[in-house]
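Omission of a single protein chain aside, the complex is shown with its protein chains in their original locations.
Residue numbering begins at 1 within each chain, and the chains themselves are lettered A, B and C in the order written.
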Amino acid sequence: MNAPLLAVENIVVKFGGFIALQAVTTEFRPGRVTSIIGPNGAGKSTFFNVLSGVITPSSGSIRFKGEDLKGTKQHDFVHRGIARSYQITNIFPDLSVHENVRVAAQAGRARYNIWTNRNRLTELDDRADAALDAVGLVAKRDETAKFLAHGQQRALEIAIALISNPEVLLLDEPTAGMGPEETKEMVALLEKLAAERTILLVEHKMKMILGLSDRILVLHHGQLIADGSPRDIQTDPEVRRVYLGQNDGYA
Amino acid sequence: MTKGTTRNHISRRHMLAALGTGASVVAMPWIARAADDTIRIGFPTPLTGPFAAEAKDQVKSAELAVKQFNDKGGINGRKIELLVRDDKLNGGEAATRTLELIEKDKVHAIVGSLSSAVQLAVNEVTRARGVLYVSISQSDTINEVKDFSKYTFHEALNPTMTAGAVARHSFKKGMKVAHLVADYAYGHEMLRGFKRAQAAIGVETVGEIMHPFGAADYSTFMPRLRSMRADVLCISNFGRDQANSIKQAVDFGLKQQSRIVVPVLLHNQRLAVAPEVFEGVVGGSNFYWGLESQLPSAKAFNDAYRAANNGAIPTDYGAYGYTGVSSLLMAMQASGGTDTDKVIAALEALKYDVAKGPQYYRKCDHQSVQSVLVLESKKKADMKSDNDLFSIVANEVPSEEVLRSCTELGFPG
Amino acid sequence: MTSPALAAPSHARAGKRAQFRSLVTRYRVPLSILALCLLPWLLPSKALAVNVLIYGVIAVGYNLLFGYTGLLSFGHAAFVGAGAYITGIAIGQFGVPWYLAVLLGVVGGALLAFIMGALSTRTRGIYFSMVTLALAQLVYYVALQASAWTGGENGLRGFTVSKIELLGFEINFLDPVNKYYVLMMFAALALWIVSRILNSPFGAAIEAIRENERRARTCGYDVERTKLLAFTLSGTICALGGTMSALHLAFVPLDSLHYLSSGMIVMMTLLGGASSFFGPFIGALVFLVMEDVFSLWTSHWQIIVGSVFVLFVLFLPKGIWGTFLTKVMR
Partner (left out) sequence: MDTELILMQLFSGVALGAILVLTALGLSIIFGMLGVVNFAHGALFMVGAYAGLWVASLTGSFWWGLIVAPIMIGGFGMLIEYFLIRPLYGRSIDDPLLLTFGLSYVLVEGVRIVFGSDGIPFPTPSSLTGVVDLGVGFFPIYRIFVVGIVFLVVVLLWLGLEKTKFGLIVRAGARDPTMMKVLGIDISKVWLLVFGLGVGLASLGGVLSGPMRSVNPEMGALVLAEAFVVTVIGGLGSLVGSIVAGLLVGVVISMTALFAPEMATIVMFALMAVVLLIRPQGLFGKLA
């Protein structure tokens, strides 16, 4: 087996007196889909925020490709190879679909270029179009982002995250608010993406998780209580007790 | 050399006028005036802002002077027109308005300004373009050689004159004086005026506090001022600062301990503050309507002003508008027209008495040598009418002695 | 969302509109210069035309931050003033040639903008506005105190530039037409620079931050540093406007540093239309002409200017040009 791509050790996050994550230690190897589940308030979003640099943990370390990410600013996470999407759709509403992706593309190299005409940077255009193609939005290229259907906006957000060609992609409930049809399309897209990169997923839709994931982590009250294959998790008594037990309908 | 530039400039102006008229045919109706022979005088003044009342009085006075000349048939048959513009008490705005007056309205002279900054801005514009300017706001700075313009004449008093006069008539040998001074050029100039006079009289300064210009609260200066136990408290600031600081000094009971004197008392600012506050405060002034009982020219001015403005009386800064425009028009009359160099010569030679006794412009810095009034604010019970605000303590006769000397100002002896 | 359905029928016309917009965008610099060439012959006075030029540059520079980056600064008077003061001091007290003085003014203004930006971009939202306001007031009081350099309340003077040499010609700079066209070259330069910045990748980055700061950060933009750069560039253009005003009036009033001067810049920008290229310039034009006309008519012109502004915020937040683009061009 290959070396871990991303590893966290003893991550603790405190908000005032409230402990959101307590001593979480785990690692992620390349090329797999790992889902993180747990009841509301279990610390899933906080965990994602730590992995993407949105919040700095109170203690503990994150290592990416063997390097400690301590002191790395949030915006540098994406340059290192960790990209993410958000639970609530987070795009540039007044820009066109194409511009949404292109502005993300140029963040890599042309951040402070104040002089070149951006229309001359055709390479960025091509990359943006490629990303749109990957999520099936080429036809909507010139539409204003806020006018897209909900599912399309979610797909756009994934395209934005994909453009940096990240090694790790963090997706926070990519199917939130989607109907069955849209969810099916999204699952297909995720399966396609999973072939090329490491995906971490926060989701509530159990059926989808079980079908898609190679591995599942279960968080409860900020603690990692289970870690294993979908089959292991389904049979784990602790998980059944704290989580599935309350939500029989999902299983 | 200066003469040469002037001539060049005039020919340039003609060329421009031609260009302008050409353009106006095709463009907009508001371009350049026709070349009639009216004498146009630009009058920038702060119609908006804290000194709007003074500004309106200035305009009324200036209009009166223009009307009197027009009624007498103008100058060599040429009518006079006053072009009033709002300078918003802002030097930048004043410079723009002055440029417009010169470039577009083709004025023959500028009269006006109410603050030192505006005066200096207008002076800068007129100096560079060789345009006559009669300044009517108080400043020592403009007398100095650095800002001198041979085209500019200073109709207003300056801090050396007012502070000096007030000191001479309220300080006695052996007195102790405390100073509260606004920390900007005008404040420093007033302080210097007081100190010059103090030195001559033999009066001791027991303390000096510089307060930030434009402050609203003076309470934090009061304990120290009180601890100085002075006989006289000199408050060297202007307008709103003056009203606020006197009011608060009175609140803190300083008037029981010291007499309050100020370099300049303003009619309209006194009206804006209760008479009880100003009661007994002594200050300088260029004009007070009560002068009419002593002086025929003041009586004549007041009567003409009352007749033109429904019985209203002229005020101090307003009167500058009258004396300033009058002296300019008298000089134009004497020189027979609007030729700049001739009008300058006529102004330098002019002796005039239109409202406040004899006046003339000193040769070196073009400062109007004139009388200075020292006024005392009346008790409410002693006021015979709403306008009966002050009693005249002294009327200093015009004298170059009270001015800083020409060499002191940097002019070659 | 209902919007796509609404947008659909006007597709054809929307296409035409987009065509017009892209045409205008493409030729915006030459178009502006053409308009500027005609301006002095259309306005009541040359001095007013020069002021439109100056405030146009200032508003366009300001809009880089307000309209495009989405940061409402109430302290840009500081950079305008810094440019003006430094130019005036360089000419009047050090005898520096005028063009070098302009350069010094711009560099000095940029430096001040960098410092103020470094302090203020640490804060967000409404806080940013108040911090810029307060820092600019600090600059105002420093200028008031440092009267040996600045002339204090009296204002800075004694640096009239009466003639300049340009390409071997000696030009009478007191002549209003000459002055206008010389300063117009600076304005054209400023417009060209701003246009390039807006067209650059950086231009897209600041718009992204305005649109969605969190997303921009997640995309890998260093939001604080990008804001700081935008702040500095914006301040630099405003400083250029300040140096132009110093050359024009040969006077720098202390009031040019006051927060009400910043407020005037904000008003002009919003009136014309923030986040559009031409908007701020049009705003400066309309504001100054309005002031010029109304102040001749009534001394209470401020009530009209204030009311017009309130109505614009309420009903036409996109300003004159922005509304024209979205409503009339439909």
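Keep this in mind: a residue touches a chain if its C-beta (ideal position, glycine included) is under 8 Å from a C-beta of that chain, and two chains touch if they have at least 3 such contacts.
All of these numbers come straight from a predicted model, not from anything done at the bench.
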- Tell me the shown chains the invisible chain touches, ordered by label. B, C
- Full-complex contact with the absent chain, from B:39, B:52 or B:142: B:52
- Task: Determine which one of B:83, B:271, B:295 or B:334 touches the chain that has been left out.
- Result: B:271
- Note on the structure: Of the candidates B:183, B:231 or B:316, the residue in contact with the absent chain is B:183
- Taking the entire complex into account, which one of C:72, C:156, C:219 or C:285 touches the absent chain? C:72
- Omitted-chain footprint on subunit C covers residues 72, 119, 122-127, 129-131, 133-135, 137-138, 141-142, 145, 259-260, 263, 266-267, 270, 300, 302-303, 305-310, 312-314, 317
- Query: On subunit B, what residues meet the omitted chain?
  - Reply: 48-50, 52-53, 183, 209-212, 214-217, 219-224, 226-227, 240, 243-244, 247-248, 251-253, 268-269, 271-274, 276-277
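The criterion applied here is as follows: only the chains that are shown with their structure count from here on.
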- What is the chain whose Cα centroid lies farthest from the Cα centroid of subunit A? B
- Hey, which chain is the most central one here, using CA centres? C
- Message: On a C-alpha centroid basis, what's the spacing between subunit B and subunit C, in Å?
- Response: 36
- Hey, how far is the Cα centre of subunit A from the one of subunit B, in Å? 73
- Indicate the whole-number Å distance between the mean C-alpha point of subunit A and the mean C-alpha point of subunit C. 41
- Where in subunit A do residues touch two or more other chains at once? none
- Mind pulling up the subunit B residues that touch subunit C in the complex? 9, 12, 16, 19, 23, 27-28, 30-31, 47-48, 52, 85-86, 88, 90-93, 95-96, 99-100, 103-104, 116-117, 120-121, 123-125, 127-129, 139, 141, 146-147, 183-186, 212-213
- Note on the structure: Contacts from subunit A onto subunit C in the complex sit at residues 52, 73-79, 83-84, 86, 90-95, 99, 102-104, 106-108, 110-119, 121, 124, 143, 146-149, 160-161, 164
- Query: Tell me, which parts of subunit C touch subunit A in their complex?
  - Reply: 1, 3-4, 7, 196-197, 199-205, 207-208, 211-212, 214-223, 225-226, 229, 233
